[in-house]
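One protein chain omitted, others in place.
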Amino acid sequence: MNPIIFNLEKLPDWFGVLPEIILLVFAALVIILDLFVSQKKILAAVSLIGIIASGALSLGFWGTELSFFNGLILTDSFAVFFKLLFLGVSFLIVLASEDYVNSFRRLQGEYYALLLLATTGMMLMAGAGDITTVYVSLELTGISLYALTGFLKDRKSTEAALKYLLLGAIASAVLLYGLALIFGITGKTGLGEIARAVQAQLSGSASVSPALFLGLVLLIAGFGFKIASIPFHMWVPDVYEGAPTTVTAFLSVASKAAGFAIIMRVITSVFAAPDWLARDWATVFAVLSVLTMTAANIVAIPQSNIKRMLGYSSIAQAGYLMVGLAALGSSPFPGALAGMSPAQSGVLFFLASYAFTNLGAFTAITIIAQKIGSDEIADYAGMGRRSPLLALALTFCLVSLIGIPPASGFMAKFYIFRAAVQADLLWLVIIAVINSVISAYYYLRVVKVMWLESPPSAEKVPSSALPTVSLAVSCLGVLALGTIPGLIMKLAEMVNQFMP
Amino acid sequence: MLAGYGLIGLFFIAVLIFSLALVVIPVVLRYLGIVPARPGGVKQSVFECGMETIGRTWVQFNFRYYYYALVFLALDVLFIFLYPWAMKLRELGAYGLTAAFILVLIVIIGYVYAWKKKALEWK
Partner (left out) sequence: MGLAAAFWVMAVFAVAAALLVVSLRNIFRTALALIVCFIAVAGLYITLSADFLAAAQILVYVGAISVLIILAIMMTREVRQGNPANRPLKLPVLAVAVVLLGLLVYVVVASPWQVSGTPPLAPTTGPLSRLLFGSQGYVLATEICAVLILAAILGAIVLAKEKEE
C-alpha cells in the first residue's frame, strides 16, 4: 500500500484541494485551447473530462475528516457530497448545452471556462472552514455567474446580468459586514474556533450580544440572497428569464445548493450551541420559509413565461428546504445537530432530488425552446403529440416538483416534513403541505397545455443526442431517488456521521 | 511611525493653504483697490492650458478605453498581493515563492486570453 495512506497527518496542503486544482487546470486548458482551436466541441469534451477527473478525486475524500491549510479548507463527507452534486450538475449542463452554445457564437470557450470556474468556487464553498475562504469562494462563484447571465448579449440578458451583479454586490457587502461583526466579537476567523468562542461567551448567559445578533441576521440575509429566499429574491424572476436557459438551470440548482451548503457550514453548525441560540435562528428560518413558500407559490400562478414560472417555483422549493433548516435548529434531540440529525440528511436528500428534477425540467425547456423559439407556456400546446417523450420527461419532472410519487420530490418532501414533525414544527409542515397543493395548480397547468390542447402544427420537435442523454440521466435520477431512496438516505446519513 | 503620517498631513495642509492663497490673493488685492479691474479678451483667455476646444467637450468616448481600464485594474489588484511578498521575499522562502508564482500564473492566463482575443488591440 502507498505509505501516504497511513500518513494522513503529513499530507501536503495542496492535496486537500486537488479536485479543485484539477478543475481549475482544465478551466485554464479550455481558455487556452479556445484561442487555438476552431472546433469548439473539443472544449465541451475537455470540460467533461475535467469534471469527471475532479469527481473521481473528490470521491477519494469520502469518509475522511481532514483539514488543510491550517483549517482553511475541510474535506469531510459533507463537502464530498456537495462537490459531487455540483460536478454532476455541471456535467449535465455541459451535455445539455450542446446545441444551445451556438447562440453564443464565438464565446463558447468562455462559457465552458466560466462554468468550470463557478463550479470550482462552489466546491471551495462546500469545503470552506474559515470565513476568509467562505467569502472569496462565494465571490468567485458570484463573479462567474454574473458574467454567464449576460452571455446572450441581447437586451433581456444584459439587463439580467446587470441586476444580478448589482443586487449580488449588495448581498455580498451585507454578508461581509456580518462576517466582520462576527470576527469582531469572537476575534477568530476559523469556523470551528468561532463556534467555540461563541459557546464560551454564551454559556451561562441567556442573551446574545447585539453585534453577534446583527452579524447572524446579516449572514442570513447574505446567504438568503444566494438561496433566493423571500424577501431576498428580487433578482430571481428577471435573471431567470433573461439568462441563457442552461445558465438558469445552473443558477437554480447548483447556486442554490451551494447556498444551502454554506448555510449548513456557517450557520447551522457554528451557531448550533447553546440550544436557545439554535432555536432563535430556527425561528427566523421558519418565518422566512412560510413567507417564501406562500408568496412564491401565489405569484407563480399567473406567470405565462415558463422560465419565470420555474423561477418562482425554485423560490418556493427553497421555502420547503428551509423547513428542514428550521427543523435542524429546533430539533429536540440533545446535541443532535452535529450527529445523526434526520433534518440534515433530509435537506441533503431534497437538494439531490431537486437538482435532478429541476435540471430535467430546464433541459427539456432548452430542447423545446431551441425548436419552437419561445418560452411562453401557451406555445407548448400539443407538445404531447409533437414530441411525446420530451413532453413525458417534462411532465415527470413537474410531477416531481409537486411531490407526487413515484417521483423523487415526494420522498424528499416526506423526509424533510417528517424531520420537522419530530422537531415539533407541525404547524410549519401543515403550511408547507397546503403550499404543495397550491403549487400543483401551476405545474399541472403546463401539463394540461402540453397534453390536452391541440398543437398549432404537426411538425415534430427533434432533439439532438447529448441534451437528450442529459435529460434521460436527470429523469432516471428522479426515478431512482423516488423509488429506492433508502440507498441514498444511507449515504446522506453517513455524511452526517462525519459532520464536525 | 505615525509621526511620519503627521508630516504628510502637514504637507496636505500646506498644499491646501497654498492653493487657496493663489485663488484668494488676487480677489483680496482687487477688493482693496490695489489692482485695477480691467477685464479684456486677452486677460480672460486660457493661459498655457492647451488649445481652445472646438465644439462640446462632452463627447462620447470610445468604449475600447474600457478594456485597458479593466485590465489595468486586474493588474493593480495583483500588485497589491505581490508587494507584501516582495517585501519579505527572503523570509518567506521557497514556499512564498511558489505561492506567488502560482498567483501570477493564474492571472497570466487571463492576460494571455485578453491579448489573444485582441482586447488590447486598437481596431
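We just call them A and B in the order they show up, numbering each chain from 1.
Please note the rule applied: a residue touches a chain if its C-beta (ideal position, glycine included) is under 8 Å from a C-beta of that chain, and two chains touch if they have at least 3 such contacts.
All of these numbers come straight from a predicted model, not from anything done at the bench.
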| item | value |
| --- | --- |
| Option from A:88, A:150 or A:222 whose C-beta touches the chain left out | A:150 |
| Hidden partner interface residues of chain B, rising order | 1-2, 5-6, 9, 58, 60-63, 65-67, 69-74, 76-81, 83-85, 87-88, 91-92, 95-96, 99-100, 102-104, 106-107, 109-111, 113-114, 117, 119 |
| Missing-partner contacts on chain A, residue numbers | 13, 17, 24, 31, 68-70, 72-73, 105-107, 110, 113-114, 117-118, 120-121, 124, 130, 132-133, 136-137, 139-140, 143-144, 146-148, 150-151, 153-154, 158, 161, 181, 184-187, 209-212, 214 |
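We adopt the following convention: only the chains that are shown with their structure count from here on.
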| item | value |
| --- | --- |
| Whole-Å gap separating chain A and chain B, where each centre is the average of the chain's CA atoms | 43 |
| Footprint of chain A on chain B - complex, ascending | 106, 109, 112-113, 116-117 |
| Interface residues, chain A side, partner chain B - complex | 24, 28, 31-32, 34-35 |
